[in-house]
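Down below is the structure, laid out as structure tokens.
Only one protein chain is missing; all other protein chains are in place.
Labels A and B are assigned to the chains in the order they are written; within every chain, residues are numbered from 1.
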Amino acid sequence: MQITVSVNGDAYTQEVEPRLLLIHFLRDELRLTGSHWGCDTSNCGACVVWLDETPVKSCTVLAAMVDGHRVRTVEGLESGGRLDPVQEGFARCHGLQCGFCTPGMMLTARWLLDHNPDPSADEIREALSGQVCRCTGYENIVRSVLWAAKNDIAERPSGGDLDATAEADSGVRQ
Amino acid sequence: MQVPAQVEYERATSVAHALALLTRYGPEARILAGGHSLIPMMKLRLAQPETLIDINGLSELSYVTVAEGTLRIGALTRHAQLLDSAVAGGHFAILHDAEKVIADPIVRNWGTIGGSLCQADPSEDLSAAFAALKATMVICHPGGTRTVPAREFFTGPYETVVAPAELLTEIRIPVRAGGGSAYEKVGRRVGDWPVGAAGAALWLAGDTVSDAGIGLTAVGAKHFAAAEAEEFLCGAPASEESFARAGEIAAEHCTPSSDQRGPAEYKQHLAKELTVRALRRALHRARAGDA
Partner (left out) sequence: MTAVGDSPNGAYGRVRRKEDARFVRGRGTFVDDIQLPGMLYGAVLRSPLAHARIVSVDTLAAEAHPKVAAVITGETLAGMGLAWMPTLSRDVQAVLATDKVRFQGQEVAFVVARDRYSARDALELIGVEYEPLPAVIDATRALGPGAPVIRDDIAGRTGNHIFDWEAGDRAATDAVFAAADVVVAQDMLYPRSHPAPLETCGVVADMDKVTGKLTIWCTSQAPHAHRTLYAMFLGLPEHKIRVVSPDIGGGFGSKVPVYPAYVCAIIGSQITGRPVKWVEDRSENLMSTTFARDYHMHGEIAATRDGTVQGLRVRVLADHGAFNGTAQPTKFPAGFFGVFTGSYDLRAAHCQVTGVYTNKAPGGVAYSCSFRVTEAVYLVERMMDLLAREIGADPAQLRLKNLLRPEQFPYRTPTGWEYDSGDYARTLRVALDAADYPALRREQAERRERGELMGIGVSFFTEAVGAGPRKHMDILGLGMADGADLRVHPTGKAVLGVSCQTQGQGHETTFAQIVAAELGLSPDDVEVVHGDTDRTPFGLGTYGSRSTPVSGAAAAVAARMVRERARIVAAAMLEASADDLEWANGRWQVRGDPEQGRTIAEIAMAAHSSLELPDGVQGHLDAAAVYDPPNLTYPYGAYICVVDVDPGTGAVTVRRFIAVDDCGVRINPMIVEGQIHRGLADGVGMALMQAIAFDTDGNCLGGSFMDYLLPTSMECPSWELRETVTPCPHHPIGAKGVGESATVGSPAAVVNAVMDALAPLGVRHADMPLTPANVWSAIQGNPLRTDLAIT
């Protein structure tokens, strides 16, 4: 069957089998490999993407179901070459180590901040409770989202180029 | 990651169209709503339907409203919407209590109330919550609709009364003032299926219980309900002693199985303990004028 879907603002029309999972459509068909997968039972959340403004586990959604809809992946977080404050927060606060869970974590964080611009640490933990990280012990992920909340403004501070090493903000206590 | 077997796909444009497709494709067709019960089963190849009928476009089935003294929840309502609904939570706090501990926030964004109920997992939290509230299910079929009490909806593990060419469309709960409700769950970890869980809804006449509903899940309670405990409670004082006895009766009528979540004796104990806690909180809310 044929589906048409807008991913990160770009329209794609493809032939797919009805059984094709959305995560595989994104990764294998569209070559958007920023979203990952890590389990068989919809537990780990490495596959989280936005489906029409709502974070979903794309391993549990068929590509067929998103025909006519919009999808946002980690590749769609930055805009105009500038990183989203969530991405900046994760880099500054050491909210990632291996990077595998990170796209999903950032997309959920972005959604949270869009709906709750000043969340508490507990609210952040609850929002991310459906996603597993094996590397960070979650502490710095929470700090990253708190940083993004504080710095979630249209103009970002200068020095947002992540290719330069700079002093990290990870020592900032909550 | 595991992947489903080949399957055909149709998209329904209305309830009538969905029923026509179900009729056309027969018992090997399955309704696809949020897919968060069905698709995992398909990936593990425990379910291999021949045709999926996608009803996600039927926005007319997604609502939480009060009309004519009845809370009506559309079957396609997402768990997150029910959790967010001030209308639902304002009348029945048990629904918020239960939704808060179902799966995780991301799964709740897409999984539906109807999907969870029709999956009929013996550990489903909503089955106990709706049993406690003595809800009614509305089922559409090509000839019209029929209603089934929640306590007659489930016929066994993963089995409901919804026939192959039928569609669950709504859950109804009569709204009555002065009640209080609550849900208590023990899991090994956030998002886990319950090891045991209990929901309670109470109405008072002074210091006496005038009506009670107790729902249980994951502990082998018949129809997800503790009917004998409810019978005991009606007319009894709203006291710790009554609740303790109700808990015991509820546990006596459960037949839990041992599994890696816990041994049967523990689950039996939870049936008692959590019934008491749910009753206690329901009472507190009834007295405070909450729901």
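Points worth noting:
Throughout what follows, contacts are C-beta pairs under 8 Å (C-beta built on N, C-alpha and C of every residue); 3 or more make two chains touch, one makes a residue touch a chain.
Keep in mind that this is a model prediction, so the values were computed, not measured.
The chain not shown here touches chain A at positions 17, 19-20, 24, 27-28, 31-41, 43-44, 46, 73-75, 77-78, 83, 87-88, 90-92, 94, 96-103, 106, 121, 124-126, 128-142, 162-168, 170-171, 174. By the touch rule set out above, chain B reaches the unshown chain at residues 1-3, 5-6, 186, 188-193, 195, 258-263, 265-266, 269-270, 273-274, 277.
Operating definition for what follows: only the chains that are shown with their structure count from here on.
Chain A and chain B have CA centres that are 31 Å apart. Across the complex, chain A meets chain B through its residues 1, 17-19, 21, 23-24, 37-43, 45, 48, 51, 54-57, 59-62, 64-65, 67, 108, 126-127, 129-131. Across the complex, chain B meets chain A through its residues 1-9, 11, 32, 35-36, 39-40, 42-44, 52, 54, 56, 80, 103-107, 109-110, 190-191.
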